[in-house]
Each structure stands twice: as structure tokens, then as C-alpha cells.
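All protein chains but one are shown in place.
A, B and C label the chains in the order they appear, each numbered from 1.
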Amino acid sequence: MNFSSDTSAPAHPSVLDAMARVNSGIEASYGADKVTARLRARLADVFETDDFDFWMTASGTASNALALSCFCPPIGSVLCHSEAHIQMDERGAVEFFTGGGRLQLLPGAGAKIDYNAFADYLGEVNPSFVHGTPPAALSLTNLTECGMAYTPEEVARFAARAKNGRLAVHMDGARFGNALIHTGATPAEMSWKAGVDVLTLGLTKTGAAGCEVILLFGAAKAKAGELRARAKRAGHMPPKMRFLAAQAEAMLEGGLWLKLAAHANAMAAKLAGVFAERGVELAYDVQGNEVFVRLEQYDLNQLQEDAVIFYADWPGGLSRFVCSWATTEADVEGVRAALGKPTRI
Amino acid sequence: MNFSSDTSAPAHPSVLDAMARVNSGIEASYGADKVTARLRARLADVFETDDFDFWMTASGTASNALALSCFCPPIGSVLCHSEAHIQMDERGAVEFFTGGGRLQLLPGAGAKIDYNAFADYLGEVNPSFVHGTPPAALSLTNLTECGMAYTPEEVARFAARAKNGRLAVHMDGARFGNALIHTGATPAEMSWKAGVDVLTLGLTKTGAAGCEVILLFGAAKAKAGELRARAKRAGHMPPKMRFLAAQAEAMLEGGLWLKLAAHANAMAAKLAGVFAERGVELAYDVQGNEVFVRLEQYDLNQLQEDAVIFYADWPGGLSRFVCSWATTEADVEGVRAALGKPTRI
Amino acid sequence: MNFSSDTSAPAHPSVLDAMARVNSGIEASYGADKVTARLRARLADVFETDDFDFWMTASGTASNALALSCFCPPIGSVLCHSEAHIQMDERGAVEFFTGGGRLQLLPGAGAKIDYNAFADYLGEVNPSFVHGTPPAALSLTNLTECGMAYTPEEVARFAARAKNGRLAVHMDGARFGNALIHTGATPAEMSWKAGVDVLTLGLTKTGAAGCEVILLFGAAKAKAGELRARAKRAGHMPPKMRFLAAQAEAMLEGGLWLKLAAHANAMAAKLAGVFAERGVELAYDVQGNEVFVRLEQYDLNQLQEDAVIFYADWPGGLSRFVCSWATTEADVEGVRAALGKPTRI
Partner (left out) sequence: MNFSSDTSAPAHPSVLDAMARVNSGIEASYGADKVTARLRARLADVFETDDFDFWMTASGTASNALALSCFCPPIGSVLCHSEAHIQMDERGAVEFFTGGGRLQLLPGAGAKIDYNAFADYLGEVNPSFVHGTPPAALSLTNLTECGMAYTPEEVARFAARAKNGRLAVHMDGARFGNALIHTGATPAEMSWKAGVDVLTLGLTKTGAAGCEVILLFGAAKAKAGELRARAKRAGHMPPKMRFLAAQAEAMLEGGLWLKLAAHANAMAAKLAGVFAERGVELAYDVQGNEVFVRLEQYDLNQLQEDAVIFYADWPGGLSRFVCSWATTEADVEGVRAALGKPTRI
């Protein structure tokens, strides 16, 4: 019963199988291989467009920072939520990759940026004030760090305002699949159709061994050469790229990624039900594969006694439970049992 | 018959098997997993010491630049050969990771740094000249970009002089195994015993899918925390580190890496024999898995006619042939046949 | 009647005289001149210690960022107030000079950091959490951006806690003289005696043409070589340093800087009196040379009608008036007259 993180789960077996399957024969290095070429076609299907370019890395931090470094100059800033992963958990990667750009933090409940705060900020900032650090990009995280989902309509509203202020729109989609499942949106609706210029399509938390695709849509394709150069320079152009491409291909094949995300979401919903039933307060609406609760000490003890593993000291006195493709009904039932068992005396 | 690069070869099947084998159950992320712990013990055996720390990335560029960024400040420089991989083929990664440090280039035949040029440089440089960019580290590549090997004695000589000038000593061991096979040195003799502070132990070219271990020896261990922080920041701390560790483990298990390197070296020696026999001039002594020749147009045509693939326009009018663990005797015989066949009329 | 900024004032004539006075004969470049040597002795007197080193630039942004770059690595952060000059008005200079370090913002009234918020932050941050960006330095601004002063006791309390957490303590003293006048503290009491490691001693706003001294106290002297190297690299080691040194010398001579700061403070106090008398709300206690008020539209019109110049749209609906060494009683009387005159009909 381990709910510590979806990054702790193994990869789905199909992913390892696919890697083994491409492991024969000589292949051109650095992304010129035929597996990568095949992946392009698959991505075009999934995103319903040919008007894109892409690159892959094995790390969400790398993909976010590479993506943003193509749109935010060293003299600019990236608008993001104050609890965004790029702010809290990526060791200043954006600052590093942009050459000293800055994150400009915005508030909002459930780690969703408050639209008015965003619009007010843009309304007040003076891009030609030479002493300031004007915004060059907006980064939305979907799911957010609190497990909440932006709808395509919400994304579109942010994107329209961003573009009006000449900002590029980035989406950190480390849990993109989970957001799609919750909202019922298609990949296209949640990305380029809503105005997203560059998407970090996370597959690792969903079930890959380590693969995060950066997609450049529409006019943002002009950055493809720079993206590759920056990737190379940052050590994110490993020679045997076929092993990254094979992971993505396996995940997208037959919609596996969405099935896995749906499963994780379903387990989270069930877990939320268990908590609700037991009277435990949910901190946020459960819209993906994460459940945040405020546990009494008593319940905390009950869970730890039964070896239920989770993030017990999330900021704000919360506990975080993450479900993954590998979470089982039995895991959830284990939580129910732990919470419901008679107190030891 | 593809001699284009050892990076174009597939991974050895044991590597993929090992990745599949560790793919079960929940594991702590970011290097706190038990596969990584096990690897530590294996590395201690291989390098005959417990006095080390390490990190892994999937890219040689990343490993070199991360390693050097812990030893060269932005206001300093790294001494390396003018044809070193960090200079020619890594898109300014060292400059990026060091925050604007510089490579200071030294000459030498076969891409081995000329010792006297190195010693003269150190003798003349004034580290307190505030307008200059004083050296902070020496980077040796073994095998060099021309396929030549430094012996442990040569490394030790460079290292002693470097330390005398307070420089850290880095070894880019993208083809470390090949160098060991040629010289008969042990991993320890070629690294910390010779004065190397930080080694990039390349396993990808030798047979992994994508795994390069950075080893910090002795006093350099003090940089381990900084190394991890820089790795995280650069996106080189992927969550499911077990898949990197499993690769290294499989390669080191039973000395597989050295067997594969020995095979590649043997194939290169045989290929060199074929060229010699045919009267083709070898540009450098073949000391590893690479063969550089000066081909007449006639021979070039003969090879291309038979679909022998290699790097035909290496700088200096040379052609490069690289053997890997996957190169077969038949591949080499194919070259012999191509060169020896009667001219088409 | 121009209260727009103390940076808009001319230099005190003594400063230009001093520059002209050193303008004869050959002098060693880059700080090895005899004027700079003489300045060292003067600084030792003013700060009552020989245990320091220093450098000069013509810019407060440069001095702050250079100072902080010696204490905050790229993987770390600088704690400062959310309205600090380094955050609001220096175009990401700290991020640039540190190679991608980050500012971590703290709240507090009057742009003074709230001590408890600071202590809580340090109490909660985990410096070994590899995903975070741990603080390496604390930057206090004295006077703050709202014209408030930290007392030496307050500085000492911050510094003690900072050191306990292994943070270096920086003071942005763009208006250091004004803070000294208000608190009655000596330069030593407000800096090294209170635990400040590195001080940006601003003289430009006080009356120089362009001169800000970076002082490294005590153990921080170990950074002197790095500071010079970074200054050179950033173009802050102009050849004819005598002209910077002459400015500082002139300002410190006979306590001129403190006399000028005292005058500016006195003018601000008088101006505050004018506003108080008129019933205009002061936003902050006037502790230096700046006055922040909340003006009714009526008063705003009255002032602008009489060509009183000031910063009319300071954030938060405030207006800012800055007095300098060059502000006259007549200027202040002009404000009184403008506010008091009968309404035009």
C-alpha cells in the first residue's frame, strides 16, 4: 500500500517490452532513427495535427526547462503558480536553462492560477520598464500540484489573454493524461486548440520508464532547431534515442496512456470515497490521481501502523496520496481497513 | 556493415533484461532505490575502493559537463585537447553548466595532450592575473577522439602536474573500457590511483542503452551534494533511477563491459589489419575500437558500392570506422571483400 | 521642485572637484592606483576596522549583484523582501550574476522583512532537499524601499539567525547614510558589528556622481579575489579606477556623506510635516529621505499645477517624494504653497 508518488511505480510492462523490441540492429543516433520517425506519425494522430515538432527527454524537469528556455529570454520571466512544480521542485532549472530568467509567482486555490490575479498582473506590468523583468511566458500545470484540472475552456481563456500580452503559453503536463480523463477533453482540445504553444507531455508518471515529450505547436515550431540545440547542450540528446521513442510509442499505442491514467484516476476517486466515508476532510476536489487530506493524528497512526505509505507532511498540514497505473483495489481497501480497524489498546 | 559509430549499436541484451528485471514493485525515486544502492557496492568492487561517490546520467555530454561544473567556476577554465569531445561535439555544454567557464585548448598528436605544452601552459599562466581566465581543471579523454589511449603512467604524470597547480583532474571515459583493454590497466589504476578526481565512466558506447556514471574519488567526494543538486537542476535526476542503475549493474556484472570492449577492440585490430594488407594508410595507431584511415577515392568507391557505412569526411581528409560490441567478423570481412573486389568496368 | 528621485540630483560639487584633482599624471590602472590605496585607509577609519576588503562600481545594481554572487551559488537562493530593489528594480541582476540563483521573497510591513516570517522560513526549509533551492544569503535593504530603517539591533537579530542557518548577510545600503542618520548608529554598528558580511555602501544617491562601495568584512574577506574576478568579468573594473576612488574619498572626507544624508532626511521630515499639517495621510513613518503619501485627486492636481515633480503612481495607490542633498527648504515650501493655494474656479 504505497501511495507515496506515481514516480515510484514501475513502468508498465509494455514499455519495457517495446524497448527490448527496438533493441536490434544499427540505428542512427541522436534522434535520426526510425523509431523516432514512427513516433512522429503517432503523435500526429494523437494530437490530430501535423503542425507540430517535438523532442523527448527522460525528465520532466528537463522538458519543462528546455521548453521554457526557448520562449523566455534571460531578461524575462515566466508567470506560474506559486506552488508550481517548476517553482517548488525543480531546483531552479528554469533559471538555469534560461540563463537567469525568473519565475513570477501568482496565487490561486488548488494551485490553479487565479485568472483575475493573472489578468491584473498583465494589466499592470509595463513591458518597457527597463528595470523590471517582464513576463515572456505563462506556464500552466495540468493537473496542478494539488491534483486539480484546468478545463480546455479555462486554458483557452488564459491563453487568449497571454497572447494578447505577447506571452507564449506552456503547459506542464506531467499528469496530462489524468487531466484529460477528468475533463473528457482530447489531447488536441487541451493543447493547441486551447492556445498552448508548447506542451510537456509527461508519460513517466503515467507509466513510462522515463519519457517526457516536448511538443511545439503551430508557430512555435520555429523554435524546433533551438530546442534541439539546447537539448544537446544540456545533455538531453542521448545517442540511443530509440529507447526514448519506443517508450512513447508504447504508451500511445492503443491509447494505453489514457487507460493507465483512467485507472489511476479511478483508484484516487475510490480512495477519496474511503476518506469521505470515514469523515476525513478532503483538502481539494479529487480531479485526477491525487488525494490530499487533513488527517487527524489518530487516523495517521492507524495508517502508519498498517504500513500505508504516503507523503505525511505536505505543506499546510496535509497528507498526499498518489495513485498510479499500478495501484490496486486492494491497496485502496487496505486504507479502508486501516482506518476502520478498532483502536489498539 | 555499419561502422558509423558505437552509439548506433543496440544495447547488449543483458542490459534490457536487467531493466525488465527491476521493473516491479514500488521503489523510492531519484536515486534512493535499492538498485542504485546495490550498484554502489558493485562500483566499489570494480574500482577497489569505498572512497568514492557517484551519480548517473543517460548522456556523456551531461556527465562530462556536470562533472566539470563542480570543479570549474564561471571565472575559470578547463584545459583540454583542441579536438576533445567537450570542445568539438557537446554544443558548449561545459560553458553552459559552469555558467560561462571556458575551455582552454592544448595541442598534441592523436588528440592526446602534449605533456610539454600542458606543463608550459601551467608554467606561464598567472592565476592571479585578474584579466585572464585561469585553469581550474584538466580534462583528459581516454580513449581520445583519435582512438588513442593514455597509459596510467601518462595519466599520473598529468595529474601530478595538475595538482601541483591546484587543478582538478577529470577523465572523459566515454570509451574507458576500450582504454583499459588496450593498456591492461585496472579501473582503479586508470582512475584514482593515477590521480583522477572525477571520472565519466561511459557505458553507452560500450553496450548500455544510455548510462554514464560520474565517479568522485577521494577528496572530490566533498562535491557529491553539489553534483546531485546540479544534476537535479539540469534535469539529470529522472524519477525512476532504477532503470539507469540496472543498466550499469548489468554492464559491470561479471565484467561484461570489459568483455564487450575487448571484442570491439579486437574487431578494430582486425579491421586495421585488413586496411594494412590493402595498403591503406592508418592515420593513428589503433589502440581501441576506432580506425582512422586515409582512403583513396578508388577505395572509397569500392566500400560505398558494397554499402559499407562509415564516417567518410572526418576532419583532415580521414575516414573513421568504429567497431562496437555488435560488430561481427563478417562485418570486417565485408570490408576486406569490398576493397579487394575487381574494379567494375 | 523635483522630488522624483535622489538619483536625479547632481553630484555634490566636492565630488567633481575631487575627480578633477586626481586627474593628473600616470596612475596604475584597475585599482592599483594610489587614490584607491588612500581610500582603503579612509574606509578603515569610517568603519573602525582593518578587517575588511572592498571594491567599487558605479552602479548599485552592479554592487548588489556582485556582492551576492560571491555568496549565493547558482543552485541556491537569496532571501529578501518582496519589494526589495533587487527584486523590483534590477532586471534580474542577481539571477544573472549568480548564474541562475533565485530570490526567495519574504513579507513585512514598510518593506522591512518580518522577523518571524524569516525565522519560520528558515525553520521549515530543508537545505538538503535536492529539489528545492535552499537559501545561501539574506539581503536586508537599509533604508528599505519604503524609506524605513532597520536598527542595528534588528539587523543583529536577523544576522544571528541567518548565521545559525549558515546564510551570509548582505546589506543593500543604497541609502545607508540616511539609515545611519535616523538610527544614530555608526557605520560599524550598522554593518560588521551587527553581523553584516558584505555591505553595498551606496554613495550615489547620497551625493556622488556614481560610486557604490562593496565592503567585505571579517571572514568574508576570503571572497575578495573572487569579487575582483567577477567584477572584471562583468565590466566593473574600469581602467581609470582613480575616478571612482576619488568620489568615495570626497564623500567620506570630513563626514560629507553623513552631512548630506542628514540634510536630505531633514528635508523629508519637513515635507512630512507639511503633509501632516494638510491632513494628507503618510503611508509609512518617515525615517529617511523618502515620503510616501496617499494623495487625494484634488491635492494631486494642486501639486501638478504648480509643477511639483514626484512619482505619482507608486504601487498601492501611493505617491513617492524623495529628498536629496540638493533639496532646498524652498522646494518644501513650494509643496506647502501648492497644497494650500485656493482652488481655481
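Simple rule for what comes next: a contact is a pair of C-beta atoms (placed from the backbone, for glycine too) under 8 Å apart; a residue touches a chain by one contact, two chains touch by 3 or more.
Being a predicted model, the structure only gives us computed values, none of them experimental.
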Problem set entry | Touch criterion as defined above, residue of A:193, A:232 or A:320 at the omitted chain | A:232
Problem set entry | Full-complex contact with the absent chain, from C:193, C:236 or C:320 | C:236
Problem set entry | Missing-partner contacts on subunit A, residue numbers | 30, 73-75, 99-100, 128, 130-131, 225-226, 228-230, 232-233, 237
For this session: Against the chain that's been left off, what residues of subunit C make contact? List them.
Result: 2, 4-5, 7-11, 13, 16-17, 19-20, 22-30, 57-63, 65-66, 90-93, 96, 204-205, 209-210, 229, 232-240, 243, 309, 326
Exercise. What residues on subunit B make contact with the chain left out of this view?
Worked result: 74-75, 77, 88-92, 95-96, 98-103, 130-133
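By our rule, only the chains that are shown with their structure count from here on.
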For this session: Identify the chain whose mean C-alpha position lies nearest to the mean of all protein C-alpha atoms shown.
Result: A
For this session: Take the average of all CA coordinates in subunit A, do the same for subunit C, and state the distance between these two points in whole angstrom.
Result: 42
Exercise. Using CA atom averages as chain centres, what separation in Å is found between subunit B and subunit C?
Worked result: 51
Exercise. At which residue positions does subunit A touch at least two other chains?
Worked result: 90-92, 96
